[in-house]
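To start, the structure under review is shown below, and the notes come after it.
Left out: one protein chain. Kept in place: all the others.
For subunit A:
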Amino acid sequence: MALKIVKGSIDRMFDKNLQDLVRGIRNHKEDEAKYISTCIDEIKQELKQDNIAVKANAVCKLTYLQMLGYDVSWAAFNIVEVMSSSKFTYKRIGYLAASQCFHENTDVIMLTTNQIRKDLSSPNQYDTGVALTGLSCFVTPDLARDLANDIMTLMSHTKPYIRKKAVLIMYKVFLKYPESLRPAFPRLKEKLEDPDPGVQSAAVNVICELARRNPKNYLSLAPLFFKLMTSSTNNWVLIKIIKLFGALTPLEPRLGKKLIEPLTNLIHSTSAMSLLYECVNTVIAGQYSCSVGRIKSHLLCVQKLRILIEDSDQNLKYLGLLAMSKILKTHPKSVQSHKDLILQCLDDKDESIRLRALDLLYGMVSKKNLMEIVKKLMIHVDKAEGTTYRDELLTKIIDICSQSNYQYITNFEWYISILVELTRLEGTRHGHLIASQMLDVAIRVKAIRVFAVAQMATLLDNAHLLTGNMQRNGICEVLYAAAWICGEFSEHLENPVQTLEAMLRPKVATLPGHIQAVYVQNAAKLFATILKNQEGNTDSTAAQETSQMMIDRLPLFVQSANLEVQERASCILQLVKYIQKLQQKDVEVAEEVSALFAGELNPVAPKAQKKVPVPEGLDLDAWINEPPSESESEDEQPKAIFTKEEPKHSRPRHTEVDEKELARRREARKQEQANNPFYIKASPSSQKVYQEAPGVEHIPVVQIDLSVPLKVPGLPMSDQYVKLEEERRQKERAEKKKKEKKKRKEKRSGRGKKHDSGPESEEDITPAHVVDIVTEEMPEVAQEDQNHLPSPYLCRVKICICMFCLCRPLADSEKLPVRSHRAAGAPKSPAEDGEAENATPQEPKKKSSKEKRDKKKDKERDRKVRLRCWKHLPPSGHKSDSRSTPSEGRTAARRQLRRCNLMTQCFTFLVFPFSRKVCDIQGNLQDGSQVVVSVIFENKSDSFLKSMEFNVLDSLNSKLQRPEGSGPHDGLTVPFQLPPGVSNEARFVFTVQSIVMPQKLKGTLTFIVKNEDSSTHEKLDFKLHFTCTSYLITTPCYSDAFAKLLESGDLKSSSVRLEGVNMPFHHLLARICFHHHFSVVERINSCASMYSRSIQGHHVCLLVKTTVSIDAKCDEPTLLGNVLDEIKQTFSQC
């Protein structure tokens, strides 16, 4: 035995240590892998020995190899062995290896619990420290649960070294085991005032990180942090505190007011850029209510940022621009004055800075400065090195110009010239982008067509310039647009024959197929126009010459390898030959030929197709023909010319799928959709009639400014437009002044000062010619499809530490699980003693049923808090909605609000122990006796809910619609299951006989709660409240129709006074509109008339006066009475 040990030790002398290994690897550069594999074999041998020193050495080497990317997971157990060595040297290596190699799925982690616990309570602070450090890297939920109590004890350790580490690691523990937050929080709070600065800063760190996840819980700490902020001089800590306040201020606006002073002081005084930057960021992000302070502080921020951007340090420059872009979102004006500086940044050597500056410019343009900015950008395009940056510039120019429907463009001739100039860029990938812009502008801005056609004709004529080396050149896409525009609007062409000739040059045959196809097609259009022009002439030879040219040139395209080109060319060739025959007989053909291309093409909104309702009985998923079994070659797919075009769905080509298989798959898909909470199902009741159908407005086309030369020799220069525009504006201004002077003379009043022409404001600039931007067409039958609105409920629930309220006293059940068996010889700290004895030792997994109930209660309380917030939503939702048009409102929040507005009829909140239900009752417009109730089920428990059945006790008046064949008392199965934390929506249809009375229906929901080991049947009772309001549908009414209605005398009247309402009149109206589905017909001074209609066609008219009395008329007095009662109730609540 002894001999064996001696032998092992002698072997050890020849073992490689880490240094040897590293040196070896460096010496074996050529066959590194081979060398390392021999090393690993050696290490495996070493690990088999009993000597812990050998093992530790091996583990150390493995840690190094792990970093080089080798798998060492096989040695996990050996790492644990080394960790448990009693010697600090080895323990340290063991923990280091563990922290580098272990992750949540490492199974040996379970074995470490006791070892770590032992180390945590070691008398040697460095043992404890090393264990804490290691644990911070590989803590798992299980470890966190088992060790939380031990770590919490360490937070009050005598040594600051340990306290500091324990505080920091608590954050990781909270993340893995959120239940530990509440019990540990008081102690964490104590540490904010720890005498040791290290511990204090650790506590600030942890609380700041926690607050970023859920600020609400930490509002109460604000005074404490405020004190810390004003007293601390440690920049690291200050930054964290400021960050924390940044998270808190949105919740407590008063805090913002209070913070402004210390923050501005810091901004003025600090020399640390990081602190300055943090302050500036917080001021920018904070929504400070005090307006004077805000403006001042904002100005200060912008000033400081300017200094940052002017700094020679690239880092500061970058951050300055980044922060500027944040200000831009809220205070565009204050950034715009620094345009010069930002334009300078475009010259910076650093590409990331240039890109940041570009981003900023996008938000800074206005009608006034667009031309100037774009001009600068064009200069940069010329100078730019590297195609990626140049392409970026190009897309940005187009983005800037085309943003919000060309809002900032005052002169489209200028824009077309810019686009044409951009075509001179070599090697850009964005030819198609330019092309689609050209098409878009030419189609939508009618006034520009003459000019655009002239430009495009020049482009076609000079096509050889663009197509230097065609195949790689994306720019030839532009020719696609040019050819199409020249063809489609050929009536505007100056010299159509010349353009036709240009389009049929032999060189064209080298262009990509899809462009050639357009060439051929548009050559035909041009031909038609030429014929029409020439028909009037007495001399018919010119027309015949044109036909001859077509006949001569087209065969080139007939031979094309591209099928599309070939087909079009041969078709048109035959047509032209036939025309020629007729021409020779002196028959007039022009009319008929141009009839081929008659009619105007209008742009269609991208979403138009979606808005067209699918006709009944049409299944879009069904195959028209069974798909062919063999796949076709698709390599000649032309590239999409419109950038917005959606990628073509390449349908997977199934080989022969039989009916059964299809049905099975469909069923499976349905099943999947039913269980998928993110899948919004089609409902039978999306009955919002599409009300505003923006038709094509035909504004008379205005003459083009003749000072602009229409014929530009060669390619145009956009610069001249800048000058022209300047002159034009000056002229305009001068005229305006003249007019004003006149006015003033007429008035001879001293109040003219107001009109003094100060700096030109945005509104003063009128576009050069009134361009009529054709609105995109939308089908008029379209329905507002609610299913497209993402449901706000679906994304709202997240179980995380945020949900635990910290202000509540601790419940017994929440005490941290205390170790059930103690490690031998572990000393107990006296403070912990009592608690350990009080709590009965128990395995955390086996919780008593009482405890479970407590937990549930806690959760319910949380839920109530959240529900309350929710109830406040609808009114504010209305406010935001009335301002934004339906096409806007992209942000999630707005969407959420909007959804509320669309659907709110009557919300009933029901708090369930397991699930929450929110329901919404809505009348069905098409069927006067149907009401749809949408119910949102939200599973708040930790268990799986399934087999939910929804049942309502029918009344004589209202009945739940059940599927055919089921009895009158059968429940409806909810078509989905709910995993924990998930919500989903189901809709139920009710038939209602009479709608004049509000009603309450009793119902039950039964479901199965499935836990890991058991499942129970549960039942919930609820009430559905059908108010009369929910039978009303917002219907617009014109004032004359309204007057007629009142005159008809069929209506009974009634009136009501609202007591104690003191809100602005328009708020009052908005509230009635929102909560009770009325629309305002007319508002005259102190009164307003309002109208609504019930699903059964009752008219309800209101006259609301500022004295808050409502006179109402309706053809159904009972309904009216109830609606008025409900209105009264709404206002008594606020």
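We adopt the following convention: contacts are C-beta pairs under 8 Å (C-beta built on N, C-alpha and C of every residue); 3 or more make two chains touch, one makes a residue touch a chain; residues count from 1.
The rule we apply is simple: contacts and distances are computed from a predicted model.
Student: Looking at what's absent rather than what's present, what does UniProt name the missing chain, "Glutathione S-transferase omega", "AP complex subunit sigma", "BHLH domain-containing protein" or "Immediate early response 2"?
Tutor: "AP complex subunit sigma"
Student: For the full complex, which residue in A:Ala33, A:Leu68 or A:Ile1084 touches the chain that was left out?
Tutor: Spelled out, the listed residue whose C-beta touches the missing chain is A:Leu68.
Student: Looking at A:Tyr218, A:Phe245, A:Tyr277 or A:Phe1074, which residue reaches the missing chain?
Tutor: Answering carefully, the residue with contact to the hidden chain is A:Tyr277.
Student: One chain isn't shown here. Among A:Trp236, A:Tyr362 or A:Phe944, which residue touches it?
Tutor: Here the residue in touch with the unshown chain is A:Trp236.
Student: Please output the residues of subunit A touching the missing chain, sorted low to high.
Tutor: Within subunit A, the residues touching the omitted chain are 2, 5-6, 8-9, 18-19, 22, 51, 60, 63-64, 67-69, 71, 73, 87-89, 92-93, 96, 99-100, 103-104, 124, 126, 129-130, 132-133, 136-138, 161, 164-165, 168-169, 171-172, 197-198, 201-202, 205-206, 209, 212, 234, 236-237, 239, 243, 246, 273-274, 277-278, 281, 314-315, 317-319, 349-353.
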